[in-house]
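Below is the structure I would like to discuss, written out as structure tokens.
As you look at this complex, bear in mind that one protein chain is not there, while each of the others sits in place.
Letters A, B and C name the chains as they come in the text, with residue numbers starting at 1 for each one.
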């Protein structure tokens, strides 16, 4: 059965910023969705202006993995919606792929428990993304490194917990490094943060970036297990 | 210079439950404070009924490590107070030792990002606490295991992220296991969750439990470093 | 394409010990191989008395994942053979599933760098295997725990490095706990240690044990990536 992926985008900057509009005329989510469809997934898209801000119960119930891009509207996602998505991840094991500035989303910050602050700079400098987990399924098909010619810089310290798995470290021409591919496990959910992706560079058309997103979606697929039992229990053995 | 430890207790059940009152006539915090003082720390105590719920700015500014016990009043800690303590941990690196049912405190749940639910049973059964990190400073002076003759059971699944370090695993006579000593790193803060401690058993008089608390306080001491710079930065190298 | 799994067994005790012979008349490897074949894998078996001790280059070159059972002959595997298997794991990413007393094999000890010693007892006591990584693909289909009515006990301390992922913790009736499902990453290889499996109990007929082995084989599949470049390199950027 096909993996069901929901690509969610706040979809604002592509309508307001001509530079972004030129690169992503239909929105970042459409470019990502096409790449994932080509990989054989069943892909749906949603945006902030949709009913229930794009995260209705109906949509979430048909979702195995969420890919999220957000930036200037991170605070506009309603608390009750953020909570709903959070619960799908930790309780039902829906996978969560967090792109670029979506590190500041309410959902990701609640999952990791830290501020997710970084150093940053929009100078269109070169980023080189190095693989440091040669065994990791998210690195499949990727060589020792790949390059993005022009990117926004994100630099350390990146205020996250120690990642449960560190897959990529980015080098920036201007002198910074960044943990740019990080896995976290929370409840039943698998979460992958992936740094590349400013809206004024054609990052999501890059073949290596697309390969990583495909790999990450498969990695993040929910694991089917019976519900856990919490609360007061009888002893399993005689006391 | 002496390590400054704040022992905070909600201090309710020892006044309401005769069984707890008999074991801890002055409160759990006093027993813990005495053990830490004997180890040479500068110890202060505070409770929920104190001004600012015991977590005033003045007190926090003079604190290196917080030891917290709470249970039935976890939801009574005001959000603004919980937020203040949280910030001291992640921003200033104040250590945080979380005892028993304080896993359900607002502060700990925000730090780890999960529900912290467990299986549990109050049957006074035997708990055996095994060391699985033989190199860990928190295990100093502890043999392969130590025992608590009568305890409340906490059992897996324990809904926490994978601990950054797992120090102890508990065995319970009734058939359960529990990750009973867990380290987490969040921001600048070092956090240690330690399971032992129901109020109706004399857990905090136990010499091994006291040894672990002393070890944990030293381990959790803040690390002095310059403030980090976040936000927009100039390149360190020419682009 | 089908995953190619090699089930390797020293295959001695089932021929020498009548108790083991009755449970595993054709050897432990045959029972495991049948379970993996049912899951749709392409399964081969090999034993210590085969040419090249069952680990010929030809066999290894057609293998994605190795499942290994060994015990009394751990020292009989020639160093050059152990080295060959080790290299396939770390260089080519062949998966390695290490069962029970194969923790003492030369290959596993070289991979982890520690003695792998344990406490043990053959008393046929009950083992209860708890899931502590609810998100883990190796736990798919497994509830909060499963039981083995009669097993050999392995107890902590288990002299291994902190596992990169801890999936299972075992409870034993006699009072011990054990990290019984542990993942390690070494080079390109994914390694899973799984404790269940003494030869005088019908452990490998157990449906939950078989499910774990199937899950682990899929998890351990090699990741296809270009060869890494090591050694002297030119700068990628002008100095």
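One rule holds in what follows: contacts are C-beta pairs under 8 Å (C-beta built on N, C-alpha and C of every residue); 3 or more make two chains touch, one makes a residue touch a chain.
Since this is a predicted model, take the numbers as computed values, not measurements.
Peer 1: Which residue, B:6, B:43, B:67 or B:139, contacts the hidden chain when the whole complex is considered?
Peer 2: Among B:6, B:43, B:67 or B:139, only B:139 touches the chain that is not shown.
Peer 1: Kindly state which of the options C:111, C:132, C:148 or C:182 is in contact with the chain not pictured.
Peer 2: C:111
Peer 1: For a quick check of understanding: of C:14, C:144 or C:176, which residue touches the chain that isn't displayed?
Peer 2: Looking across C:14, C:144 or C:176, the contact with the absent chain belongs to C:176.
Peer 1: In the full complex, which residues of subunit B touch the absent chain?
Peer 2: Per the touch rule, subunit B residues meeting the hidden chain are 93, 126, 128, 131, 133-137, 139-144, 164-165, 173, 185-190, 223-226, 228-229, 236-237.
Peer 1: Please output the residues of subunit A touching the missing chain, sorted low to high.
Peer 2: 128, 130-134, 144-145, 155-159, 162, 165-166, 169-172, 175-177, 179
Peer 1: By the contact criterion defined above, which parts of subunit C meet the unshown chain? Give residue numbers in ascending order.
Peer 2: Its contact residues with the unshown chain are 90, 110-115, 117-121, 123, 125, 153, 155, 157, 159, 161-162, 164, 173-176, 184-187, 228-237, 239.
Criterion: only the chains that are shown with their structure count from here on.
Peer 1: How many angstrom lie between the centres of subunit B and subunit C, each centre taken as the mean Cα position?
Peer 2: The answer is 37 Å.
Peer 1: Averaged over CA atoms, how far is the centre of subunit A from the centre of subunit B? Could you give it in whole Å?
Peer 2: 32
Peer 1: Which positions in subunit B are in touch with at least two other chains?
Peer 2: Where subunit B meets two or more other chains at a single residue, that happens at 155, 157, 159, 162, 175-176.
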